[in-house]
Structure formats: C-alpha cells, structure tokens
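A single protein chain has been omitted from the complex, and every remaining protein chain is retained in its original position.
On to chain A.
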Amino acid sequence: MTKSFRGPMKRMPFHRQAHMQRGSAPSPILSPHLKDNVTALRAIYSEGSDVTFHTFHIHQAVEAVLIFHSTLCDTELLDRQILGPLIAWNPDSLLIDAAAIAGILPISSSTIVATLEEASLSISGGHPLLLLEGSSCALTFGLSKSEHRNVEEPTAEATLRGPREGFTESLAVNISLLRKRLKNPNLKMVSISIGEYTRTTVRLAYLEGVIEPSIVKEVMRRLSAIETDGILESEYIEEWITDQPKSPFPQMLSTERPDVVCANLLEGRFALLIDGTPFALVAPVTLFSMLQSAEDYYQHFIMSVFVRWLRYLFYILSLLLPSAYVAITTYHQEMIPTVLLLSVAKAREEIPFPALIEALIMEIAFEALREAGVRLPKQVGAAVSIVGALIIGQAATSAGIVSAPMVIIVATTGIASFMIPRYSAGLASRLLRFPIMLLAGTLGLIGMMLGMIVIVIHLCGLRSFGVPYLSPMTPTSSGLWRDVFWRSPIWANRNRLRGRHNGIKSGTPIIARQSSKK
C-alpha cells in the first residue's frame, strides 16, 4: 500500500509538491492570539530586515499591529488612510474582525489572509499587514510603492513614425500601456508568479476569441513547469519555455513597444509581461515575423513592400556575402567579369593570406568591434568606431594585411546585419555566417549550398508553440502571403494567425465576417 502510494508521489514534478505543501500543510494558519502571530512573524523577519512592527489600539481597547516594509510601501497613505481612521474609529461593539475593518477604511484594495505564509508573502511584496487581537484573519492593503522610471521612448526599436511610448520595468505601468490601447474586456491577463526567491509576477496577455485556445493552455502548462530560483529578465522565461532551446533562431519575439504587442495580440498571438524588465515576449512567431518592423505598418504600403524586400535581400546577404566572396574568388574565378577580376586580383596580389583566412580575420574583428561598441559607455563607444575604422579600414589595407575588396564585403555584411529589425533575429545570421564561410572555403559554391540546405532543414523542423517556423511559406497557406511577401493595404489585411476556431476562416476580412454572422 505504501509502495503504491509513494510511486506516483516521487514522479510528481517538484513544483506540484511544493504547491501542495503550501496549500495543505498544517503549520501556517494564523492563530486568534495576537501575541503568537507577532512572535511567529518576528521570527521570520528576525535579523537584517527592515520590517516595522507598529502596535496601536483601536478605540483604546482592541490591540492591533501593523507590519510593513517601510521602504516598499507608501507610509504617508498608510498613516492617513489606515492608521488615522482606525485610531479614531468608535465601533458599536468590541467584537471586531477583519471584514468589518475592511468595510470602514477609505481604501479600495484590501485582502483577507488566513495563513502565516500568505501574510509573510504580502509583507515581502510591500503590502502592509494588519493583525488584530482575537481575530484569526489578517488584512493586507494594496499600498505597495516602488521606484520606477517614467515611460520613455524605446531605445532598441526606434521608428520615425509611430507611438513613442515604450515599456518600463514596472509591470503595472506596462499593463496600463496595453489596456489603454486595447479597450476590450476580452483582453485577458492571467497572472502567475515564478521563481522561488524572486516571486516574479508574469502576466500572460491574450485576446479571448481571437487566439487559438489550445495555445493558451500550452503556455500555461509550460509556465507552470518552470522551477527556478529567480527570474530577472525575459530571456530567463524564454529559455525555459521555447520549443527548441538549442536552436540559434529565436522562437519568441522580445519587444519594448506596446503597439507591437497589441498588433500581435490582435493577430492571435499571446504576450508575456514580466515584472522588472521592459521587454515583453510574444509568440508564436515565424521567421518572417522576426524580419518585420512596426514601421512596416506605419508608412505607405508600397514603401513597406519595398523596404520589406530590401530587408529579406540583406538578411540573405548578411548570411552569405562573405562566403560567396570566398567561394567565388577561390574556386569560381571565371564567374567574375574580366575587368573586375583584374582589379580584385591586383588588390589581392600582396595579401599573404588565402581568402578564407582573410575573411575570417575581418569578420571576427568586425564582430569584436561591434560587441565592444555595445558594451562600452556612450562616450567611449565613439572612440571604438574611430579606432576600428582607421585601423581596419585604412591602415590594414595600406599595410597589405587585408585587401580593399574584403573590407567592402565585410562592411556591406555589417550594414546588412544592421538592417534586421530584431536584434535577436540577427544573432542567428551573425553566428551561422562562420560555418558557411568554412564550407565555402572548402567546397566552393557547392559547400555554401550544402550549408544553406542544412539551415533550411533545421528551419523546416522548427516550431514556435506548434506553429511551423517557415509558415506560411511551407507548409503553404497562400492566403497569409499577403502579409509576408508583400504588405497589402491595411483594409485588405486582417489576418489572424490560424484563427480557424469559431468558424472563422483565416484570411477573410473582418467586415465579411460580421456580415456572414447576421
């Protein structure tokens, strides 16, 4: 009997066990005696903590204690809205409980807690706790206050035209930025707290009726399976829940822009807002959505089509240009027109390295410069680019260490990789450039082609929350092409991501949908 009972318990995931302990363990129920509760909480917040225990009497008769982190809660409001009215209160009888107090206080958010653990959680979360003599329930107030910066322009995703608001580190601010754009009760925000120590609040936002319900279920399953000590940035969550964490291609979009999140919610995706970071995660995404920018939709559609194709072209160039140069100059010189071949040959005459080595040196130097420029303070960053341009662009060429065409190639590749609007999407092409260069240096164009084939095989097998990464190209759904290979005008482009539920066929404009409902 014991054996059969222990078996499944062992296999149960850790977090479920922890949850069960938290829910049903006998110890932490608050006692009706104020003294016991205060001693228990004093034991929890014993050394090195900044918790204030303020004892006072309601109507000079009932003893009560307010417990709070003075750094985390708004003490001014606490004095005015809670302490003042309570001291001045003249109750009808002395048998007062938590619910009665909640009724008379001029404060909108208060919660009754019954266990010691809940009580300590709310104190740590910055919510003041009120304990009463003779009551086995405590009351917490939503008076937490934390420092946060103002809403500023997002720095990593700039647009010429479009909203200038970006997310901040405060979850409440971020939620309000979303809610004020999507004024609809169907915008659901499910809350879940992750991390044994950080207790980071994560909000799963989605539009009910637009998103495929199975996706929501799947995200919640993956989120609740996370067992970790702390969540400090969205990447912590992303690595826990992506389909294939080992792939260099990002399977979730991280964005600082509330308008981008709203657009994605409207297309049937979900977003994860994480407390403490200005980056929200959006999924399911495809390779093509990683190559789109918010501005594609904020400028004239013909212009957007042009920019989009330019971006696709340069994405491929950023991956292949150095290897194409290596392959052609090493193996297929006949492809270069004679005049150009002569000038390339002249430039390469005094270079001691083969093209492959030259390309590798330059690419690695470029990546190093770029990384240095990102990490350094702004004032020093400018110096890096001057040194880089002077040394690599000028001195190295005139000293005969690298050839001028190689500098042009590397510079073009650099520009190409800057054209990718999402930083995380550009990482894959930066990284995969090197193995393809090696293949090009050993097998020429054939090697390049083999490298491309392997990348495509990888992409074909990749999924983001069940959605194939290369859709709608393959598997083909040509109805969605109008927002991938070009961008049709806004009025012709109301696509939802696989919105097949509620009898809504994907690709039909919303206007047509409403008329068919009648």
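Descriptive notes on the structure:
Note that in this section a contact is a pair of C-beta atoms (placed from the backbone, for glycine too) under 8 Å apart; a residue touches a chain by one contact, two chains touch by 3 or more; residues count from 1.
What we mean here is this: contacts and distances are computed from a predicted model.
Per its UniProt entry, the chain excluded from the display bears the name "Spore germination protein YndE", taken from "ATP-binding cassette domain-containing protein", "Branched-chain amino acid transport system / permease component", "dihydrouracil dehydrogenase (NAD(+))" or "Spore germination protein YndE".
Among the residues A:Ile29, A:Leu232, A:Ile316 or A:Ile457, only A:Ile457 touches the chain that is left out of the figure. For the chain left out of this panel, the touching residue among A:Ser70, A:Ser176, A:Ser214 or A:Thr474 is A:Thr474.
When the full complex is taken into account, the listed residue touching the unshown chain is A:His332, out of A:Arg164, A:His332 or A:Lys346.
Contact between chain A and the unshown chain involves residues 328, 331-332, 334-335, 337, 443-450, 453-454, 456-457, 460-461, 468, 470, 473-476.
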